[in-house]
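A protein chain is absent from this complex, but the other protein chains hold their places.
Chains here go by letter, A and B, matching the order in which they are written, and residues are numbered from 1 within each.
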Amino acid sequence: MKTIVGLEIHVQLATATKLFCGCSTDYRDDEPNTHCCPVCLGLPGALPRLNRKAVEYGLRVAKALEMEVPEESEFARKNYFYPDLPKAYQITQYDKPLAIAGTVEIEDDEGHEKNVRITRVHLEEDPGRLVHVAGGSKYSLVDYNRSGIPLLEIVTEPDMRSPQEARRFLNKLRTILEYLGVFDGDREGSLRVDANISLEGSERVEVKNISSYKGVEKALTFEVTRQKNLLRRGQTVTRETRHFMEGRGITTSARGKEEEHDYRYFPEPDLRPLRVAGWVAEIDLPELPVARKNRFMVQYGISLNHARTLTGDPKLADFYEEVAHVDPVLAATWVADTLLGELNYRDMSIAAVPADRIAELLALLGSETITDKAGVQVLREMLDACARGRPCERPAAIVEREGLARATGGEFTQVVQTVIAANPQAVEDYRTGKKGALNFLVGQVMKETRGRADPRELGRIVSECLETGGV
Amino acid sequence: MAGTLDFSPDDRYNAFITTCLEVPFGDGALAGTAVAVKDNISTTGIRTTCGSRILEDYVPPYDAHVVELLREKGAAIVGKTNMDEFGMGTTTETSAFGPVRNPVDPTRVPGGSSGGSAAAVAAGFVPMALGTDTGGSIRCPAAFCGIVGLKPTYGRVSRYGLVAYANSLEQIGPMARTVEDASRLMSVIARYDPRDSTMLDRPYDHRPSADIAGLRIGIPEEYFGEGVDPRVAETVRDAIGILEGLGADTVPVSIPGMRHALAAYYVICTSEASSNLARFDGVRYGPAVDTRKTWHEAYQELRHERFGAEVRRRIMLGTFALSAGYAGRYYAKAQVARRNIRQDFERALRDADIIAGPTMPTVAFRLGEKTDPLSMYLSDILTVPANLAGIPAISVPCGRVDGLPVGLQLMGRQFEDERVVDAAFAYEQEVGA
Partner (left out) sequence: MVSESDIEHIAELADIGISKDEVPEFTTQFNAILDYFEVLDTVQGESAPAAGITNVFREDEPRPCLSQEAALANAGSTENGFIKAPRVM
């Protein structure tokens, strides 16, 4: 049974001001209703003024997705009542969107390349934010700081065949948007998705307002299971709108209410039409993910896997390019594997990491001043400091303070002797040919010396000691 | 020059919703001139009700562009004038603050919707006032009260701060006892404001000239036909005769799209209004909505209670005209009709420099005379075409029928407001002399 998925993605464009007024978009840490003016509060008599940059950003996306920009596009009013919508209409685009007919290339579930067709992109304003008071209160609270933030709505054709493909599509789209510099995926709530999903031959279900990348895959996976179970039990799938409960990982029916909308679209009389098709030729696109990945492999001689990981996020790719001069291959391993893992563990952004310090760390590793193991320890100390907002010490200083400089095996003679003396059973095992015993003893020495020595060199010393029956 | 103006009119016509007793004013072209402002134009710190109970306590935190300009030029804003609720009426009887009476004959309506501004000027409370005109709301009360009213070219005066009724049709404009004063006020308010995206940078800097020799005046038959009181038509023809006496020539023109004008106008204005007035839900402003109910329930209760019958009727008409299954027959057709009418005027204004006709088909109605909505709408037939076409139109008093004023309406090409002002001025100078 084929799964058919189409997405409508709303991304907040990273402009400095709102779509139709000069209020700052940098509202996330501020008090409610402090980024508002007569326009975005919908006060009587206020008029919208279109932000040129939002249009430019929209066109940049259109060009990157190889879309067609019609000669004329237009804003329209979508009329409905909801307490977060200050004018009781949303200014959006309806039958004359900014751009139509594009594609995004992704990998399908078999690892083959495939195209997801983009139906259209259009500009619209974000509504305000509703806070539902806990404890069964009978009212809601509204913050209009978000009201009027520019959104780009990106609508796909139903071209994805699994929840995993949908996730890969979103990751790819996000990467492109970040490369274009029009979107900041780290901002909370900056991406929201409505997903249409059906099993071939069955009715389509719309899952509304999924607010994270992982949520999309989860919601769709839940839906596939739910719909398959229905069919297995001989029931049918109802065409309906469902809500995704992020916390519980399930979708629930909106009970038909939202499907009765009659939005009464008509052209927004307070704004003039756009004629911007001619701008597209003027747009200089930055190097996009695929091109950058290929360049990384050629220029730095790194593996496809590392190149793919590093270029999956423009900030990470920029970071890599800042430290690659030390040793491109060493840097790729450390940034793509070690550093990224440590960041994920801490839920930290690459933006919080000072590249010059990491370059210094790579230099210490490259010159074999410290071992890999000690390198990890230094890295962790640096990241912990960054995470707490403390100044990041120089790696050399940490090595000095903690005595982590790589040592030759000879320095550990005393420790080796103590370990051998304390583990007669292991020594006996070694003598009877159990190879694991050597590793055990080396591990004990590593532990005692906190990773300051190269394990291979230590192994040689320990076995020498054992062979000679003492030191 | 700067100072304070004391203002305490005996407002026996109910022209004002709010009056300001002591009004400080600054220096400038209008220093110390008392100006009344229609109550749908936002004024910082002075409540702006739109003649509606839904905004009875609303105090805007900002000034409309035209109000900023008035203050800059030293005008004393002495009060906010009564009006049909949200501009929806032709008599100023739909105001939640009671009807306005016509100073010429207090048993008559002043016309609408800017009836309060017209009455304030006609009664001599102020020399000039701002009105707004969506389908005749400046020109109709100007005609009924015997004063001058100009609806500017669409896009010539900023709508920023004007509480929208029908955005694509309406303009703020001057009302005054003389053409010269109307022109003075126009030159203050017609200044470019980038906050209104539908505006062009075409400031009005004009002193009226009475020299109209060689002016070609188009006479559309549709303005003198069925539904127009023959005595009104006759009075207006006489006035045109006076313009001919001043050296103007008349040419017959035709606006065939007129037969669709009123229907197109009411479909468009109610459609836009249904959307514009949806924001009045008692959340961000207005009387507090009942937050214990669900939103639809709470909104319906508040809007039922606070909007008057005519406003509710027009919101519903517009909602219907835009709704699924009907938008093609009503909203879309009205847009085509509008385009046709605009082209009719463009054509007519190639043969003529201005177009002349009556402002209103009749003289002022008696208070309470028009009870049926449709018959009220039909009286707008001669004013709505200028709004649909976006062209300037002025009404200047041109005589009386049964002792009640008649208005001569002069319409011109887009952004040729100066030309209709000059023709009106020439007429006024000739008959006043």
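In this section, contacts are C-beta pairs under 8 Å (C-beta built on N, C-alpha and C of every residue); 3 or more make two chains touch, one makes a residue touch a chain.
Keep in mind that what you see is a predicted model, and the values were worked out from it rather than measured.
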{"item": "Partner chains on view for the chain not depicted", "value": "A, B"}
{"item": "Identified contact with the non-displayed chain, of A:7, A:36, A:62 or A:445", "value": "A:36"}
{"item": "Omitted-chain contact residue, chosen from B:183, B:197, B:359 or B:409", "value": "B:197"}
{"item": "Per the touch definition above, residue among A:214, A:239 or A:275 touching the missing chain", "value": "A:275"}
{"item": "Among B:18, B:209, B:250 or B:323, residue touching the chain not depicted", "value": "B:323"}
{"item": "For subunit A, residues in touch with the removed chain", "value": "15-17, 21-24, 31-38, 41, 43, 49-55, 72, 74, 81-83, 130-132, 137-144, 262, 264, 267, 271-276"}
{"item": "Those residues of subunit B which, in the complete complex, touch the missing chain", "value": "58-59, 61, 194, 197-198, 200, 259-260, 262-264, 266-267, 274, 278, 281-305, 307, 312-313, 315-317, 319-320, 323, 329-330, 332-340, 342, 372-374, 377"}
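Quick note on the criterion: only the chains that are shown with their structure count from here on.
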{"item": "Distance from subunit B to subunit A - Cα centre to Cα centre, in angstrom", "value": "55"}
{"item": "Subunit B partner contacts - residues on subunit A that touch it in the complex", "value": "38, 41-50, 77, 79, 81-83, 86-89, 138-140, 142, 144, 262, 264-266, 269-272"}
{"item": "Residue ranges of subunit B in contact with subunit A within the complex", "value": "41-42, 48, 50, 55, 58, 60-62, 64, 159-164, 167-168, 194-198, 271-272, 274-275, 278-279, 281, 283-285, 291-292, 295-296, 299, 319, 322-324, 327, 331"}
